[in-house]
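The other protein chains are all here in position, but one chain of the complex has been omitted.
The letters A and B name the chains in turn, as written, and every chain counts its residues from 1.
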Amino acid sequence: MKLKKYLTLTRAGIIEALQFRLSFLVMVIGNLLYLIVVYFLWKAIYASAGTDVVNGMSFTDTLIYLVLATALFNFMEMYTVWEIGRNIQSGKIVLDLLKPMEYRKYLFWSYSGSFVTQFFLTFLPTFIAVAIVTHGAIPLGVNLIYFVLSVVMAVSINYSIDFLVGTICLYTESIWGINIMKQVIVLLLSGATIPIAFFPEPLKTIVHYLPFQSIYNAPLSLLLDGNPATETVLSTLGTQLIWCIIMMVISKLFWKFSLRQITVNGG
Amino acid sequence: MSAIIEIKNVSKEFKVLNRREGLKGSLKDLFSRDYKTVKAVDNISMSIQQGEIVGYLGPNGAGKSTTIKMMTGVLEPTSGEILVGGNIPYQNRTKNAQEIGVVFGQRSQLWWALPLVESFKILKDIYQIPNEKYEGILKLYRSLVDIDPLLHKPVRQMSLGQRTLSDILAAFLHDPKIVFLDEPTIGLDVAMKSRIRTLIHALNKERNTTVILTTHDMGDVDALCKRIVIIDKGKMLYDNDIDHLKSFFGSYRTLKIRIDGELKEQATLIQKELPQFSVSANDEWISVLVDEEKAKVIEVLGKLQHSYNVKDMQLEEISTEDVIKKIYEEGVQ
Partner (left out) sequence: MKRKGLRFYAKIYCKILAQDLKSKMSYRADFIISTIGMIFTNIAGFISFWILFRNFPSINGWGYYEMLFLYGFSLVSLTPVQCFFDNNWSLRQHVYTGDFIKYCFRPINTFFYYQSEIFDIKGLGQLAFGLITLIYSWIKIGLGFTPLMLLKMIVFLITASLIMIALQNAAAATCFWIQNSFYVLDLAYRFRDYAKYPITIFSPVFRFIFTFLMPIAFIAYYPSLVILRPDKVPLLSWLSPIIGIAFFWLSYKIWMHGAKNYSGTGS
């Protein structure tokens, strides 16, 4: 069966991840610390602001938004750029290209095991913790379905961007530089560090036309809106779908083009 | 003359984690782990004199690297005593390091991005080598190998052979009393192997440096070592002259003959005729392992020529490799 060969990779990934139990402990502590810092920081910020709602977001909204953005980030971070870069430098890429699977897919499914572990070990506990701490401020209804749909597309867009940036490593040795630029741009412009609602008007408009806000801002806005208008849902998911397709096509074409370039030049 | 290296009843134990298999096993490992103790080195004693070249041999995982790490002061023995140049290595690691040089065949210890001569200059400062001594050793190097093309080349641009050569030169730079060479010729072509061996031999003669050589290449052993130490599963199997070892097995020679007919069948017939020796056959040759203490090879050959039409023959000495293989398999009686 076709699916089976992908699931084997998923299983191997889970086993590999479980080898590192201390790492998990550290990760949990790290996330906990982050939650604490975010909680107190924004509490202080809202306390100083004098009003309960700023730019349409209350303290609870902001807290849920930021915490889940981080959880989503941990969930989606696949270190793809590093992986591709290292494989290229060590020459392992030649072996991977020989596998009876498209490299883009091979890499994705090799990592998919940690989607499972990350979901259960970080995302779900965080989600539950936030729901409890905020006394059920997360609306639980049809928005959850929109959220899941949105996350699936976000994962795809994020992976396409990562793969696109990783492909650049075929041209330069500077993996660190390339990766940090990507990370900084994605995190800022996707609204992962500060909700896009807080952005000044011109910046908001620019960000609206970029793919990044589809990664974090789109799923989180859908989640926080307990009673969404059909129009909003359709336009958000529609925009995501369009970006999903565009980025996938671009990343595939760029990879194909670069690979041909490299094999022709014998790099 | 007193020994430069003195090892007495040294053992080293490691704790190793038992990993369980499969998805279920990994889950179990999350919560409980069990360790077992492994004796990497088990009660080893030896004493090595200044200026010796000693071949330290054994299969992979025999405990060679562990012993060397203990001699260089990186590891502390679980029990027993080690003295290197009068120092206890792990207690005076830096002092000990001043007196030794180390080369690992696969990993360079030089600065990757720097030209060789710059690495040398940094080493000169680290080991506090006086100017005259430094110039002197460079002069010696020039007389032994053609180093000038290497000196200004960054290490990362060198071939494996050039890198190994550079690493060896760097290890001898501060005129250490002892140099440890861990598989110095691994992965090199025949010509480069021979150059490296000549260099090691010359440096040993010139500076009277003690060399401890671990290798899997019997060519290295034959070319360089008078004495070999063999270790397997942490235990010492053999420590003596290589000639002694050879003479021990040296009475054996292999006589190979080619005759007409189906060789396998003929071999059984010959075996009946020569019951005291083992006879075997492959597609080309019939081999008779002759113990010369029982009968001379010439006599055996004469006997065979009498009853068979011998078209061709070869005589093979037993090689060091065969000897060591025999020791791994059977031990020294």
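What we mean here is this: a contact is a pair of C-beta atoms (placed from the backbone, for glycine too) under 8 Å apart; a residue touches a chain by one contact, two chains touch by 3 or more.
Note that the structure is predicted; figures quoted are calculated from it, not measured.
**Q** Touched by the hidden chain, which of the shown chains?
**A** It touches the following shown chains in the full complex: A, B.
**Q** Which listed residue (B:53, B:82, B:102 or B:212) would be found touching the missing chain in the intact complex?
**A** Final answer for the missing-chain contact: B:102.
**Q** Taking the entire complex into account, which one of A:41, A:144, A:206 or A:253 touches the absent chain?
**A** A:41
**Q** Just the residue numbers, please: which parts of chain A touch the chain that's not shown?
**A** 19-20, 22-23, 26-27, 29-30, 33-34, 36-37, 40-41, 43-45, 47-49, 54-55, 172-174, 176-181, 184-185, 187-188, 193-194, 198-200, 203
**Q** Which residue numbers on chain B touch the omitted chain?
**A** Contact residues on chain B toward the absent chain are 14, 60-61, 65, 69, 72-75, 93-98, 100, 102, 104, 107, 109, 111, 113-114, 118, 121-122, 125-128, 154.
Here is the rule we use: only the chains that are shown with their structure count from here on.
**Q** Roughly how far is chain A from chain B, going centre to centre by Cα mean, in whole Å?
**A** Computed from C-alpha means, the inter-chain centre distance equals 52 Å.
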